[in-house]
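What follows is a single structure, written as structure tokens, with notes after it.
As you look at this complex, bear in mind that one protein chain is not there, while each of the others sits in place.
Each chain carries a letter (A and B) given by its place in the written order, and its residues are counted from 1.
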Amino acid sequence: MLEKVLKGRPSFYIWLAVLGAIITLGSLVYLYQVFVGLRITDLSRDVSWGFYIAQFTYMVGVAASAVMLVLPAYFHHYTKFKKMIILGEFLAIGACVVCMLFIFVDLGQPQRVLNVILHPTPNSVMFWDMVVLSGYLCLNLLIGWVTLEAERHQVEPPKWIKTFIYISVFWAFSIHTVTAFLYAGIPGRHYWLTAVMAARFLASAFCSGPALLLLLVFVVRRVTGFDPGRDAIRTLTKIIAYAMGINIFLFCLELFTAFYSQIPGHMHPLTALFSGHDGHALWINGWMWTAAVLAILSFLLMAFPGTRDNESLLPYTLGILVIATWIDKSLGMLWAGFTPNTFETMTPYAPSIAEILIGLGVYGVGALIVSVLWKIALDVKREAGTFSKPA
Amino acid sequence: MKNRRQFLKVAGLSTLGLAGGLALPGMARAAGLKDSYRSGQEALKGGHWGMVIDTRAFDSPEKFEAVISACHKYHNVPAINSKREVKWIWKDGYHQTFTDQKDNYPAKDVLERKYLMLCNHCVNPACVRVCPTQATFRRSDGIVVMDYHRCIGCRFCMAACPYGARSFNFEDPRNFLEDRELNVSFPTRMRGVVEKCTFCSELLAVGKAPLCVEASEGAIVFGDLDDPASDVRKVLAENFTIRRKPTLGTEPSVYYII
Partner (left out) sequence: MFNAKYIWPGIVLFVVLFTAPFWLNANTKTYVRPEIALPEKGAECIEPRAFMAAEHMQLLDTWRDMALREEKRVYVSSSGKEWAISLQNTCMTCHSNKVDFCDKCHDSNSVDPYCWDCHVEPRGNK
């Protein structure tokens, strides 16, 4: 099926070339980082993780979100999703690769990364994160390829693949739970030490991931004419609405525990996020208020059928939802874990230009993978006649 | 017993011969068998090394300087004057050191005093729990050490340590050691690895006390917490001491007399 990549419109190759340029730029900056070290980031002794690990965390959610299509389709036989599933799985592949690359570019000694396998350490959550992420990548590659191959030959997928599909549903929950455990099991980082962290991560993933998927599908619909079906869009939008509602609810639980208990350690990171430290406003305050307003706005727009089913409004609703969850779960979450630091003081952090360029390069790799895989999937669908007519 | 030993030797010989293809007669045991390695006769042994710092004795900047520079000079710790600094032992204020002590009206001298901080060599270290490669681990004598050869620089341990005891080499530390006479008997570190205090495990191995203890002129007592007759236990029995962030369950091995 790979040969599908070789036949396409010029605009497709221009797009790939643009991505190639972004990746090249990111790679060059990364090469510089390899030679001089992580001093080209704004990380420090007290804020030792930042933009890279934040993006990793967010993208694990995007990877896990494919399950929001797979679960209804295979556990509840909601066949209207079947047309879109392959896109979700291929998006998950891209997201998995992005996650791994963000971990990789964050390492101080990247050439030693295989030490994680040479000296396997089951008590380290990082070890398990490597296991579940690479496992999920393999699962999606296998399932995606086999089901698409079947679709190409216009036959039912082989029975054995269903076992892997069922495994992948539970696996998706595991990747984001384990990622939350990276943070939620650490003593002394008040903002992270919360039992609802994994639940928050999953809720946030199950709204932001499908939202991103739908946005990308809308782009593809405009470019290629692929139609996922109106009912599929409406059902997925409902799922996103519920997940976003739960996501906001869980965040409010954090607010209650912190501010009703009045325990300083619980309140401090939250007040720092929204109103600064020691009377000084911080750049993150504006970000967090933006996230809060956009989160509520997007939820309200999705809560009522009138605005939810308005297809011309929907892309904007999904867009602000993605922005809101991205701020909350990537940099907001990371920054607040390190603020205040272990000495109850504050060390400033804002991503450096180098970090952002390397990050763009990593996202470029993800976009390239998704573009190529989606092109293959859509061409197969076109040939199989499952392209534009409602499923 | 002797038979087993001989068998092991032969087995060691043949596996080495197979693996290397170069095993030279009589020498194969060199790298292979465990009985080629032992700890030194003069090495200090302990069940659980610990430390008591008499903060009352640290009443001048010179006293801190003596302790800190003794450690940092010997261990080739670079002096980096930024938020990416590297430090093994350092000083800070009362509320920064003991963040759990939220008292409104601390005694004047307690508030004005500075306090030494270093790795707590916890009994239940969070850094060790999270390390994905066992590059940081707890030895049988309680010291939490770093294997810089194995560290991948993921900095999970820095996020996990509640005491801010760990530093990362954001660039080659030798960039900051150029104008300094290096201690040739101890390595530096390289770019991209995490480092911290080792309780001078390399000196304990040759029968010497940690450098900060030596330089403190009695203000820091070091010894085996498992041994009720040790100096460190005597000092603990006679004085009221506190530890940093005891509620987190990490069980620090560094105690402070206030």
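Everything that follows uses one rule, which is that a contact is a pair of C-beta atoms (placed from the backbone, for glycine too) under 8 Å apart; a residue touches a chain by one contact, two chains touch by 3 or more.
Just so it is clear, the model here is predicted, and its values are computed rather than measured.
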Seminar exercise, completed: Not-displayed chain touches, in the whole complex, chains B
Exercise. Touching the left-out chain: which of B:148, B:170 or B:199?
Worked result: B:148
Problem set entry | Identified contact with the non-displayed chain, of B:160, B:190 or B:225 | B:190
For this session: Could you please point out the chain B residues that touch the chain left off the display?
Result: 20, 22, 24, 26-27, 29-32, 35-40, 43, 76, 137, 139-141, 145, 147-149, 172, 182-191, 201-202, 205-206
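Just so we're on the same page, only the chains that are shown with their structure count from here on.
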Exercise. Measuring from the mean C-alpha position of chain A to the mean C-alpha position of chain B, what distance in angstrom results?
Worked result: 39
Exercise. Within the complex, which stretch of chain B touches chain A?
Worked result: 82-86, 92, 95-97, 99, 102, 126, 129-135, 150-156, 158-164, 167-172, 191-194, 245, 248-250
Problem set entry | Touching residues on chain A, where the partner in the complex is chain B | 36-39, 41, 43-46, 48-49, 103, 106-110, 112-113, 115-116, 118-119, 121, 123-127, 130, 182, 186-189, 264, 337-338, 341-345, 347-348
